[in-house]
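Only one protein chain is missing; all other protein chains are in place.
Then we have subunit A:
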Amino acid sequence: MAEATTELLTTADGRPLKAALAAAQARAKRRAFLLVLPLLLFVLFTFLIPIGYMLKRSFEHDGFASSAPALVAWFEANPDFDPANPPEEAYAALVQDLARMQTERTTGIAGTRINYSVPGSISLFKKGAREAANLTPPFKESLVALDADWARPALWRGMESASHVYTAEFYKVASDMKLTDSGWARGQDKERIYLYLFAKTFFVSALITVICLLLAFPVAHLLATLPMAKSSLLMILVLLPFWTSLLVRTTSWIALLQEQGVVNNLLVGLGLLSNDGRLTMMYNMTGTIVAMTHVLLPFMILPLYSVMRVIPPSYARAARSLGATSWTTFRRVYLPQTLPGIAAGSLLVFILAVGYYITPALVGGADGQLISNLIAFHMSKSNWSLAAAIAGMLLASILLLYWLYDRLIGIDRLKFG
């Protein structure tokens, strides 16, 4: 039997069956491919290439490597130099490059690059470049006389690292590592802003996901079980905010929750709060959580609804007739069947929340900022590579979650509606 199937089958005129099948289907396949081609190109140019470029930028920076050719050449020739005590040739190459930077006006770019790992380098480079033409050998002594920082081992380590166009330095910075005189090391506790913000972002996103789930479950159930006329009305109520501009929704939360806002005025008016005891619900984490929950709620309701809609009421009836109380029926029969919807909605809300920018930027204040706000901050400071490195870490952690989800629940069980 097994031998019969491995034997090459042919068509009536002797051509191999597989080739004949491929030829017969080629035309249809070409047409199908042409249909998806525009989308494919669109995704390629607007999604894959930018992401690839972003990831490349997170590893690549030639600000120093391109403006200090002499020092780059020396570092290449002496890979095992001692950063604590670089020889005179290294200083000579450095002074040569500084002079070159002054004439080519690249001091800023080079200084900025070194500044990422060794703060304070921009002014050091500017000063050095200005004086470079007047320096005389021995360059070590004259440079150190200009500024003692030129002898710092951390600076030399930083310059060595920056002499390579491709570097993992930005990922080290984004993981709260710090370049010290003896090499890369964990930063002080209070300096660990990136990992702390990562943890905070994930925690807040998880919290928002849970709140969304608790709020969306009864709404989705109502949507799925109410008679047509009422459920359509409810569906419009769910979708109306969805169709409203994100900015409008976010700013209306400001109007509601700020200290002189509607909610506080109401509570004070009812005598529940004193005028000095107004709640701070805006420009902090509370504001971020409230507004984001509201914005992301439809993304939980819709997948849940699409799953609940197709659960026949006879399951609940069967469970009841078999002797289960309404709570047992919910827990053992209804809830397990909504799991694909819960999983899809949670994944969607969580991933959206982790990368959310506008809402925390508007209502988060100092306390309610998330990791994406930090990415935006570094982009505004033109530190593209660090922003890209943080974004790359975010992307990696989301892919990891997605992989975990696939292993635990199975991506094919996902239902988005």
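Operating definition for what follows: contacts are C-beta pairs under 8 Å (C-beta built on N, C-alpha and C of every residue); 3 or more make two chains touch, one makes a residue touch a chain; residues count from 1.
Everything below uses one rule, namely that contacts and distances are computed from a predicted model.
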Given the options "Succinate dehydrogenase", "Putative manganese catalase", "Cytochrome c oxidase subunit 1" or "Spermidine/putrescine import ATP-binding protein PotA", which would UniProt use as the protein name of the unshown chain? "Spermidine/putrescine import ATP-binding protein PotA"
Full-complex touch with the removed chain, picking from A:Ala92, A:Val238 or A:Ala319, is A:Ala319
Looking beyond the chains shown, say which of A:Lys56, A:Arg105 or A:Arg332 touches the absent one. A:Arg332
Residues on subunit A that touch the omitted chain in the whole complex? 312, 314-315, 317-326, 328, 332-333, 336-337, 339
